[in-house]
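A single protein chain has been removed from this complex, and every other one stays in its place.
After this line comes subunit A, so read on.
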Amino acid sequence: MTALDTDPERTTTGFAPDPALGGASSGRTAAPLLRVLLSEITWVLRRPRTLVMIGLIALIPVLVGVGIALSGDGMSGGITALLSGNGLLLPVASMGMLLMMALPVAASFTAADAFAGESAHGTLRALLLAPISRPRLILVKSLGVLSAITATIVVTTLVAIVAGLLLLGGSGFLTVSGTTLPFGVGLGRVALIAGYVVLQLAAFASLALALSACTEHPLLSLVGAMGALITFQIVGLIPALDFLTPYLLTTGWQEALIEPLRDPMALDVMAESSARALCYLLIGLSLTTLRVVTKDS
């Protein structure tokens, strides 16, 4: 970090431009990328709204765990029966539930604010004047959103693992095929699911990011993203529109989460769904770039 960040020529921060240096002559035209990235990530993760969001989402697996633990063995319906005594399945079940609405909302929450929020605060100008070039701003903002998504999933998964083990118990990983995998392998499967969810959310958030670049109202881009999510889900349910299914981001989300629970594991749906997510990510980031580089601020 030191070699990248320090510029031994300039240590004064006085009022006057140093005549020997003529103000701009130290020649830097951009702040060190690492410093800018760290600043953005801290900014995203320290925001009260981000913290509240992560907290609320991480609470869901705990609630589910408590609910199942309380209902006990008496009520032996599908998921309850499966999870009792198999704590490591709690993060998987939680992701399945959260992916329907809560996680996409959370992901687009940060993304919707990325450009529109800066515009609304009047801070986008300050960033561009610093200056941060527009392509770099897109990179920094995208990684900021990715960091919020990753933090949400990592915290939620960790909380779910701990809650599952404490509330539901279990020392292995029960597959839907009936076998029990060792604990370590089970953790790996949970991590795989977490990574898959991060990718899907990043793809969805990139759409919100593109919307965010088009407006000065963060709420508008959030509503737009929610509209897209609901449209995906409704179109996925209408048999007459089956021909659209392969193109919907949400296609395969639930099926893909089941795949790591099988023994042996086959990840066909997950691979296809991930490829689809990468396409969406490319489209979202391209639209964002297209808008940001030409935007008047």
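Throughout what follows, a contact is a pair of C-beta atoms (placed from the backbone, for glycine too) under 8 Å apart; a residue touches a chain by one contact, two chains touch by 3 or more; residues count from 1.
Note that contacts and distances are computed from a predicted model.
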Missing subunit (named according to UniProt) among the choices "ABC-2 type transport system ATP-binding protein", "Fe-S cluster assembly ATPase SufC", "FAD-dependent oxidoreductase" or "Methyltransferase domain-containing protein": "ABC-2 type transport system ATP-binding protein"
Selected residue (touches chain absent from view) among A:Ile132, A:Ile153 or A:Leu207: A:Ile132
Contacting the left-out chain in the complete assembly, out of A:Pro32, A:Gly96, A:Gly172 or A:Gly195: A:Pro32
Touch list for subunit A against the chain that is not drawn: 1, 5-8, 10-19, 21-32, 35-36, 38-39, 43, 47-48, 121-133, 294, 296-297
